[in-house]
Each structure stands twice: as C-alpha cells, then as structure tokens.
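With one protein chain held back, the other chains of the complex are shown just where they sit.
This part shows chain A:
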Amino acid sequence: MPWTRDEMAARAARELQDGFYVNLGIGIPTLVANHIAPGLDVTLQSENGMLGLGPFPREGEVDADVINAGKQTITELDRTSYVSSADSFGMIRGGHIQLSVLGAMEVAQNGDLANWMVPGKMVKGPGGAMDLVAGVGRIIVLMDHVDKAGAPKFRKACSLPLTGANVVDMIVTNLAVFRRPDRRSGFELVELAPGVNAAEVRAKTEAGYVEMIPGSVAPQLSASTPSS
C-alpha cells in the first residue's frame, strides 16, 4: 500500500534532528510539523519573517498579524521572534536553516528541482522557493511518485523550468524514499512503502538510481548511471 500524504510527511519528519531550524513548504510539507518526535527540539521558520511557529490558533486566538508563509493564521511559542523579510532570507540564504521540505513537479537524477512554472500556463511566481533551495543546508522533496497522467516525476532531466540546479538531497514519494550521500553523487533507492516492490518503483521512475534496499540481493543500477 502506497504511503498516504500524512505517512509521507511522517517519513520526512524522521530526518529532523535535535536543534534543527527548519522551513516547511506550503501543502503536504506543512504536515511534517504534526510528526515531530516528542523530545526533539525543532524550530520552524516561516519566510515571511517568523521564527518559532506555533500551532494553528483556537477560535478567539486568531490574530491577522500572525501568519505563516501559506498566509494561514498561526500562533507564537515562548521562543518566537519576528524579523523583516530581508533578515528572514538572510537566515535562509546565509545557510542558517538546516533543512527545508518542499513539494515538486519534477526532480531530476542530478538533483535539479522544478516546482514553480509550467510553460503556457499562468505563472504565479517562485515565491521563496528559489531562495530556499539556494541557501538551506538540506532539501527534502515530498511528492507523488507519478503525475496525474501517470508520468514519472523523478526523471533523467527536468522538462519544466528549474527552481534550482542540483539542490535536492532526498525524495519521499508515496511509493519510495531516495537519497544521496552528497551533491556529487547519484540517488539511491533506500526504502519502499509497504507492499510496494522495487520493480514497481523501477517501472514508474525515469531517473537512474542505485537500488540499496536492505535484504535485496545486491545493489543494481536501474535505467542509466546518474551523471554527477
């Protein structure tokens, strides 16, 4: 059974480490906040200028001046601070945020990410995504394994305009987890959703990657060798 969105978020949340400052993208990545392990000290950053995001407000606690980057109402914590947009992106661009979890339209085997425009369609703009992938230490993508037409989203090369070149470190889809040790290396398939086998992932993936599933006979090279 493929992972649900919540299970994908929970899997991404396992990458959080004590003391991390983390930026969560809009949509499924926001769900990661619900799965932070108890006892783990993680501070969430929102690029509109809030560091230390609390949960959504109760009725009656809503404050129009306290929102996250998704423009959702939010609350403060005892550690919260507010900064200007320039300072907020100073944190991001300056490498002070350890991890960001983002959605994607496509990821390429060399780590290229496309998640901001489809030629011929109304372009809404990159928002803060280009800054995040350029400056945050580690980038995890949460996305469905295939698009609505069934086409693979993890590809040899992105067909859509890039958000960043060679910026993705880990991919969590509804079927599998891919990661790579560093940005000079190719991706490895390291986990499968329950009931999903490596052959199914292979059939639904265009990108080349190395199969590193525990218990499998030997690492195999699928499709083509990732270029570095």
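In this text, a contact is a pair of C-beta atoms (placed from the backbone, for glycine too) under 8 Å apart; a residue touches a chain by one contact, two chains touch by 3 or more; residues count from 1.
We adopt the following convention: contacts and distances are computed from a predicted model.
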Complex member absent from the view - protein name from UniProt, among "3-isopropylmalate dehydratase small subunit", "Acyl-CoA dehydrogenase FadE", "Succinyl-CoA--3-ketoacid-CoA transferase" or "NADH-quinone oxidoreductase subunit H": "Succinyl-CoA--3-ketoacid-CoA transferase"
Touching residue (missing chain; options A:D18, A:E59 or A:D78): A:E59
From A:T43, A:T73 or A:N197, residue that would touch the chain that is not displayed: A:T73
Residue in contact with the excluded chain [from A:V123, A:A151 or A:A203]: A:V123
Absent chain, residues of chain A that touch it: 46-50, 55-59, 62-74, 76, 82-86, 88-89, 92-93, 112, 117, 122-131, 134-135, 161-166
